[in-house]
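The structure under discussion appears below in the form of structure tokens.
As you look at this complex, bear in mind that one protein chain is not there, while each of the others sits in place.
Naming follows writing order (A, B and C), and every chain is counted from residue 1.
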Amino acid sequence: MDDIEVETLEEPTLRDPVLIEGLPGVGHVGKLAAEHLLEEFESETVARVYSDEFPPQVGVDDDGVTSLACAEFHAVETDERDLLVLTGDHQAQSHSGHYHLTDAFLDLAASFDVGGIYALGGVPTGELVEEPDVLGAVNDADTVEELTDAGVEFREGEPAGGIVGVSGLLLGLGERRDLSGACLMGETSGYLVDPTSAQAVLEVLETVLGFEVGYDSLEERAEEMKEVAEKIQEMQNQQQGMPTDDDLRYIG
Amino acid sequence: MDDIEVETLEEPTLRDPVLIEGLPGVGHVGKLAAEHLLEEFESETVARVYSDEFPPQVGVDDDGVTSLACAEFHAVETDERDLLVLTGDHQAQSHSGHYHLTDAFLDLAASFDVGGIYALGGVPTGELVEEPDVLGAVNDADTVEELTDAGVEFREGEPAGGIVGVSGLLLGLGERRDLSGACLMGETSGYLVDPTSAQAVLEVLETVLGFEVGYDSLEERAEEMKEVAEKIQEMQNQQQGMPTDDDLRYIG
Amino acid sequence: MDDIEVETLEEPTLRDPVLIEGLPGVGHVGKLAAEHLLEEFESETVARVYSDEFPPQVGVDDDGVTSLACAEFHAVETDERDLLVLTGDHQAQSHSGHYHLTDAFLDLAASFDVGGIYALGGVPTGELVEEPDVLGAVNDADTVEELTDAGVEFREGEPAGGIVGVSGLLLGLGERRDLSGACLMGETSGYLVDPTSAQAVLEVLETVLGFEVGYDSLEERAEEMKEVAEKIQEMQNQQQGMPTDDDLRYIG
Partner (left out) sequence: MDDIEVETLEEPTLRDPVLIEGLPGVGHVGKLAAEHLLEEFESETVARVYSDEFPPQVGVDDDGVTSLACAEFHAVETDERDLLVLTGDHQAQSHSGHYHLTDAFLDLAASFDVGGIYALGGVPTGELVEEPDVLGAVNDADTVEELTDAGVEFREGEPAGGIVGVSGLLLGLGERRDLSGACLMGETSGYLVDPTSAQAVLEVLETVLGFEVGYDSLEERAEEMKEVAEKIQEMQNQQQGMPTDDDLRYIG
């Protein structure tokens, strides 16, 4: 087995496609957003990426059937441009693995003639946010204006510490390939899975890429999370201290 | 030295063979089961796999003679099908090592024309189980029925978190080679070496593969472990709390 | 992507150049000193080194524009000899990475016909130092006298534990290439970013390499750090114990 193996399932010709990345991360904002696109639009899975950088693990579905840890690329047709949506349940296990996986993702994106990258994620604020803003970072200064017009905020010194992982490297390694990329980060507490923040990120994407999606399912899930958050705040009032990451990461 | 080195000792032609994996894991269920097959049937060691992924270590036998850490493949003849039994004292030390060792194991299995995989292991229940069930997971939905008929349980959401390590990857990477595989996991407390659970797993294998083994030695060992368990429960009644994994892992 | 990638921006012919290394380390002494040279002299960035040994990360500037983690080589013209100044925000993430990055740095230095190496850094004293000495270590005993004449101290048993990281390896691997190298280590508390120590190191370099720089900006920054140090000592007088590394590493 090679360190990274790409399994190509379909080779559709995409119309002026962009890469949308939504792997697990802060508040699962990027993952929720990318998966919402797959729920709302018709999509086909075009490739899977397997790697010794993913956990040595199979998932087991409700019928007892296993599937090897992987990342998946899906083709989505929208009114103006096609989307190549990258999803998965895992990040790389090592620093160098992030580099090599991202490189493989960019190779695959290039094979579909992708013309731009949108890496979706969350930025932790440390407190519950009712109306999350979307922060931006880009590898090409020329795109700041368009994103600002779409409601993205560019703030000095944010995100503090830069952008780590595949989202950051898609921009960094993408730039080395002359591929324009933006990271769209929804504000989120960092404590809870955050469908509201995912919606905020998608609303920016709608404006920039000219598609429209419904949000009923995300809003429903946000409602559930709000109840979870309220219960936690009650608990806090009775007890003391903020819940730890570990308490909350798995809620939702 | 290559990262993985295969030493071939014998090259018998096996009759319709299946791979049986029993490396160390929860309750040592898989390891006990595989080693029981080697005790009860005649077997020959056909190959050893050495790797820099195993601990940098030699074992020392009772005569003071060393042996390098390795995994071993043994050929076992049974009435209907031959077995290629994979045993050893070690798992890989890194995530990527699990992938590459499993890949080497599958290469070796392919060289013996193996037609299926049974990865044996335990699934922790957190409490002592008198009559353990055997949980199943497969990489080929078509095999669920046959296993269900043999008494294997398929339960939604179990095992939680999927299957990690060589057992999981034999199914995941096996599927990529079109090799049908099942993981048979005996329920076990997770606290003690568990011969009873190993027997439960072997009884399923007997039905599926059409061989018969005696269980005297396993039952004897189970009797001993039962006494150990009773002593521990006495201790618990006197003291408090469950024994930790560390207390018990080396008992038995 | 290769494990290490060199992006060459300019290929100037340098006059009798030496390599000056100032990557992050104790008190950021080397980094401050190297960056001060770039501020005070005209310089051009001649190469960037990217590597999967750096954190998988992009920095984000005040306009929201990202830049991939890298190390940079800058050419600086001074009166007598040209300088090839190595700066960056990161060290390698693994032991083997230090070796391979240093090797790549030496390859690049060789391509500019560098005739010697000055690795700049700090040596922790554990207490605030008003007038820091500069300790030396060399890979070529013949250079001790010249450095001693320039005010460098060579003390038995210091630095205790040798020199770790790129600075040490530039000398160790440099020696294997017959490249003379010196490590110049300014005394520093180890608790604070230390512009005074950086100045002490640069004053040695001025003597050895025959250039002159102003120190206004470093002295200003030293003044600020002195105030920080005084506030910390006040705090200590009120409380107890020395501040920990973690408290102070990010001050300054």
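Here is the rule we use: a contact is a pair of C-beta atoms (placed from the backbone, for glycine too) under 8 Å apart; a residue touches a chain by one contact, two chains touch by 3 or more.
Nothing here was measured: the structure is a model prediction, and the numbers come from that model.
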Partners of the unshown chain among those that are drawn: B, C
Sole contact to the chain not displayed, among C:138, C:179 or C:193: C:138
Residue of B:52, B:77, B:107 or B:153 in touch with the missing chain, whole complex considered: B:52
Positions on chain C where the hidden chain makes contact: 92, 95-96, 98-100, 102-103, 136-141, 144, 154-159, 162-166, 168-169, 171-173, 175-176, 183
Interface with the undisplayed chain - residues on chain B: 1, 3, 7, 50, 52-60, 62-69, 93
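We adopt the following convention: only the chains that are shown with their structure count from here on.
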Copy-to-copy rotation for chain A and chain C - C-alpha atoms, rounded to a multiple of 5°: 90
Middle chain, criterion being Cα centroid separation: A
Inter-centroid spacing, chain C versus chain B (mean Cα positions, whole Å): 54
Junction residues of chain B, two or more chains touched: none
